[in-house]
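Have a look at the structure that comes next, please.
Only one protein chain is missing from this complex, and each of the others stays in its spot.
Order of writing sets the labels: A, B and C. Residues in every chain begin at 1.
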Amino acid sequence: MAFRFPVRIYWEDTDAGGIVFYANYLKFFERARTEWLRSLGVGQHDLKERTGGMFVVSETSVRYLQPARLDDELLVTAELQEAGRASLVIRQRALLQPGGAELAAGTIRIGWVEAATLRPARIPAMILEAMKQ
Amino acid sequence: MAFRFPVRIYWEDTDAGGIVFYANYLKFFERARTEWLRSLGVGQHDLKERTGGMFVVSETSVRYLQPARLDDELLVTAELQEAGRASLVIRQRALLQPGGAELAAGTIRIGWVEAATLRPARIPAMILEAMKQ
Amino acid sequence: MAFRFPVRIYWEDTDAGGIVFYANYLKFFERARTEWLRSLGVGQHDLKERTGGMFVVSETSVRYLQPARLDDELLVTAELQEAGRASLVIRQRALLQPGGAELAAGTIRIGWVEAATLRPARIPAMILEAMKQ
Partner (left out) sequence: MAFRFPVRIYWEDTDAGGIVFYANYLKFFERARTEWLRSLGVGQHDLKERTGGMFVVSETSVRYLQPARLDDELLVTAELQEAGRASLVIRQRALLQPGGAELAAGTIRIGWVEAATLRPARIPAMILEAMKQ
């Protein structure tokens, strides 16, 4: 079961083609990942303050299938596809509401790093455990 | 009584100063104005399709009082300060939750234009009536 | 030989991690594609007005290798990797200046569509010819 998070389309999200600017789906995907972590009790700002570590995105791969427009409501999903010690692959989709037509889909690889040095490090066990469930 | 709309701070909203990039408050203010209109039965995309008109922002004046940070939750307000035939002035504030500390405050003047020509036009009466109540 | 375009990093491009927000590389890549087209005599706004068509991005795949920071200067490249009748694949890289360390690299698939309907159409021959040279 994927985590689901609603995203509304505002003027800021669109471009002169009359549709959502494709780069913005990466923002929508990240909002959903952030809320997924939050729903598991993981706040990223707190985590950075406490552990000195943070997630950084190391790879993104997205297909844009149908455009979204101003005022559209999307449901954005996030689910764990692959879990390593230092990085995770999250599968994500943006679905138009109502109906669920797939607008964009892709995978995002996030790695854990020390915030000060940006060096890769092991993902804290509690996060990994929470996400695997 | 001002309309109120919650806004969550994500990575996309912050800058290397560790705080919300000031230009983004204009986005938060617009989301609140959009949801306010929607709550009055006014969808901007529909309206543009139907009347050929749209709101454009003609003036913004904002004071940034305290910074917001990643994961913060804001309450953004919108209320009518001044109503003319072709333009409105909306007063808006961003308040940190919980507590309500004022982070940013300002006024936004929006004018009604024909979408094709961008020429000023009279605000449709039904919108004006709805906003005045 | 790839087309090359310089991009400077401003506050707007960074996030609270102190580095460039990854989604913004898609913007840098697009600026380079746009300037590449412009250098070939192809202005996208003019083209849309004249032919009723425009490019839309249908697939993006990017690896983020090293972070960029405020005030960094990047050189962004663009070169044709694959050319079909209705879509092109552009290979792009962001290189730190001076030195040329690779910060991000990927491929962007762009398809030609009728602007009004967003239906796929054949890429105008003059664009295709210009890009292949």
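Just so it is clear, a contact is a pair of C-beta atoms (placed from the backbone, for glycine too) under 8 Å apart; a residue touches a chain by one contact, two chains touch by 3 or more.
If you're wondering where the values come from, they're calculated on a predicted model, not measured in any experiment.
The omitted chain makes contact with just one of the residues C:G43, C:G84 or C:G100: C:G43.
Among the residues A:L37, A:L70, A:I90 or A:A121, only A:L70 touches the chain that is left out of the figure.
In the complete complex, the hidden chain is touched by one of A:G17, A:G53 or A:G111, namely A:G17.
Looking at chain A, the residues touching the absent chain are 11-12, 14-19, 21, 23, 69-70.
Although one chain is hidden here, its contacts on chain B can still be listed: residues 17-19, 22-24, 26-27, 30, 54, 56-64, 67, 115, 118. The missing chain lies against chain C, touching residues 8, 10-12, 27, 30-31, 34, 38, 43-46, 48, 69-72.
Note that only the chains that are shown with their structure count from here on.
Because chain A and chain C share one sequence, their contact can be compared position by position; here over half of the interface residue numbers appear on both sides. Work out the mean CA point of chain A and of chain C, and you get 23 Å between them. Averaged C-alpha coordinates put the centre of chain B at 32 Å from the centre of chain C. Each of residues 17-19, 23 in chain C touches at least two other chains.
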